[in-house]
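The complex appears here minus one protein chain, its other protein chains still in place.
Order as written gives the chain letters A, B and C; numbering starts at 1 within each chain.
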Amino acid sequence: MINKFSTTAADAVADIFDGATVMIGGFGEAGSPIELIHALIDHGAKNLTVVNNNTGSGHVGLAALIENGQVGKMICSFPRTANSTVFPDLYRAGKIELELVPQGTLAERIRAGGAGIPAFFTATSVGTPLADGKEHRNFDERDYVMELSLTADFALIKAKEADRYGNLTYNKTARNFAPIMAMAAKTTIVQTSHCVEAGDIDPETVATPGIFVDRIIHVENPLQESRLNAQGRTYP
Amino acid sequence: MINKFSTTAADAVADIFDGATVMIGGFGEAGSPIELIHALIDHGAKNLTVVNNNTGSGHVGLAALIENGQVGKMICSFPRTANSTVFPDLYRAGKIELELVPQGTLAERIRAGGAGIPAFFTATSVGTPLADGKEHRNFDERDYVMELSLTADFALIKAKEADRYGNLTYNKTARNFAPIMAMAAKTTIVQTSHCVEAGDIDPETVATPGIFVDRIIHVENPLQESRLNAQGRTYP
Amino acid sequence: MSLEKNTQAVGWTRDQMAERAALDIPDGSYVNLGIGIPEKVARYVPQGREFIYHTENGLLGMGPTPEVGEEDADLINAGKKPVTAIAGAAYFHHADSFAMIRGQHIDVCVLGAMQVAQNGDLANWSTGAPDAIPAVGGAMDLVAGVKTIFVITQHTTKNGIAKLIEACSYPLTGQGVVSRIYTDLCVIEVTSKGFELVELAPNVAFDTVQERTDAKLLDPNNIAEQS
Partner (left out) sequence: MSLEKNTQAVGWTRDQMAERAALDIPDGSYVNLGIGIPEKVARYVPQGREFIYHTENGLLGMGPTPEVGEEDADLINAGKKPVTAIAGAAYFHHADSFAMIRGQHIDVCVLGAMQVAQNGDLANWSTGAPDAIPAVGGAMDLVAGVKTIFVITQHTTKNGIAKLIEACSYPLTGQGVVSRIYTDLCVIEVTSKGFELVELAPNVAFDTVQERTDAKLLDPNNIAEQS
């Protein structure tokens, strides 16, 4: 019987290796799989390339993973946060690499990676420094740049509900990057607050079909990044 | 107040012009907007380029539109049907053009059209006659062909539910091409069996957000292609 | 026009700039609002019109800010602030959200600006300073994909440096993308000939605007004389 439920976050992230590319869901704290990120901090894999729209806030979650020296490179669209100096300090010190990608191009590159499209053209960034060095091409009298797909060894995402097949739903705007990251990663690891029976999720409303999911852990009451930060918490 | 409900199918298709490109939803009869197609037959626009996975069956719906001489070109993946000679006869007589596209490439070209991607690369069709004349390119030691996006002047699709904003749900595998065609057409015209209030569709389960929809007509009990064909029906 | 004429003040307040921009958005538009003054546009939907707000993190049908205590950390806008959803909203993932943008389905986007050039070039993401942390978000996608780009900005920086100029010195967000500019002093249309005056704010003289603009300000419709 197919059963993708895993026992602990530690088990679920245990095979994330040094140098792996890890996509991490979330837009700010919405959808951030904080328990899985903390498990990855405990696990200790180093020299990771992390794909996330941001670079975390405060000293928990993604910011803590970066602060812990585990991230060699960030691929993201907006590495600034009002209340975090973790990434900026390391970046200015030359201790972390940054690939800055427009947000929609980032999303489409991830989706392309999951959909078996090695490259596509977009008008986004034409005429800007972010198009420098990229192949340009004209279609119907408009200029476009060619963008390459993004794939990952692992994705860590947060869902609202999950069944044993890995079918997922999300909560409101916490959906953001999770469905496409689940598609683009070789191994997709999910934390969910509701483990449900197969069939409990209406097949019309599955947001991520189980084929894109490998392991699921149950986190009934996930920590909330902004609350931890308001309390001045750090991790580990 | 935004209200995309239209009164009649005739009104909804009245501005489809001669020479227009029209995407028509459906995979076989599942999702085929038969009342809208019949309204287009009544309307009479000619020399249409029609995008559909198939070419219809029997002498109703899409097959009837073709039989009525309104279609100059079909863009599709599978123009053969067990019970229809309409397209094959016209094709052999040189009276209709065919652009044959692999099914997944067809879907992706439509999705690209809706997503503002003018071209993308796929491994599908490499080494086959359908790749002839297409630009080839190697990424990571694999060959791909470049495919161009598809857009349309109009899309005709069938939904299960629709609200005044144009938010849609579909029924089972009748969803098929409808969501991507709605994205790729300048004007998307929908027939639905359930007109609902704004808010009646859970925002988590909207399959096509209203931004992709222009006009909606109510067809409470749509005709079923296979039943009409079993009865030997024709249209008009 | 519902803007109150304030004969005392010179120019428009931030709210009035937003109100003025909202007047130019057609009924039924799909609208994306940038962070800052553009967000205020949502407060000034002209009577009889309905706009649908898109926020690129994955919501169409964004509603107003929630009451205090009603915030949901999973329901935020692109500025990561708590929002609500209207009846008739839809959630979707990031690739679908930017398909709406890149595919030219959003009608109007209202953005802030660091610099706007007379050819419509926009710079609003980086000063290019060597020690700045570069951060672009969805700005480049929005200007490349949305049909009409409005800019709301103070006419000059706090230090009086012109933001409306002949050519941008900061790194671009997009080339030739801006249609209209709403400042505290005036409304300007970006045309193939350059900046054209559309309207002056109350008690603002043409010469004042020209003085604070580092590009030729055209007035083919003699707005200056009519004011």
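FYI, contacts are C-beta pairs under 8 Å (C-beta built on N, C-alpha and C of every residue); 3 or more make two chains touch, one makes a residue touch a chain.
Keep in mind it's a predicted model, so treat the numbers as computed, not measured.
*Asks:* In the complete complex, the chain left out here touches which of the visible ones?
*Replies:* A, B
*Asks:* Determine which one of B:130, B:148, B:195 or B:219 touches the chain that has been left out.
*Replies:* Missing-chain contact among the listed residues: B:130.
*Asks:* Determine which one of B:75, B:107, B:190 or B:206 touches the chain that has been left out.
*Replies:* B:107
*Asks:* Per the definition of touch given earlier, which of B:98, B:146 or B:219 contacts the omitted chain?
*Replies:* Touches the omitted chain: B:98.
*Asks:* Among B:33, B:118, B:179 or B:203, which residue is in contact with the omitted chain in the full complex?
*Replies:* B:179
*Asks:* Could I get the residues of chain A that touch the absent chain, sorted low to high?
*Replies:* 1-2, 111, 113-117, 163-165, 167, 183, 197-199, 201, 203-204, 206, 209-212
*Asks:* Of the residues in chain B, which ones touch the absent chain?
*Replies:* So the residues of chain B touching the missing chain come out as 27-31, 53, 77-80, 87-88, 91-92, 98, 100-108, 110-111, 122-130, 170-180, 207, 224, 226.
One rule holds for everything that comes next: only the chains that are shown with their structure count from here on.
*Asks:* What's the fewest number of moves from chain A to chain B, given that each move must go to a chain touching the current one?
*Replies:* Minimum step count, chain A to chain B: 1.
*Asks:* Hey, which pair has more contacts between C-betas, A-C or B-C?
*Replies:* It is A-C, judged by the count of C-beta pairs in contact.
*Asks:* Roughly how far is chain A from chain C, centre to centre by C-alpha average, rounded to an integer in Å?
*Replies:* The separation of the two C-alpha centroids amounts to 30 Å.
*Asks:* Residue numbers in chain B touching 2 or more other chains?
*Replies:* Counting only residues that touch two or more other chains, chain B contributes 115-117, 203-204.
*Asks:* Among all residues of chain C, which ones touch two or more of the remaining chains?
*Replies:* Residues 59, 85, 91-92, 95, 98-99, 101-102, 145 of chain C each touch two or more of the other chains.
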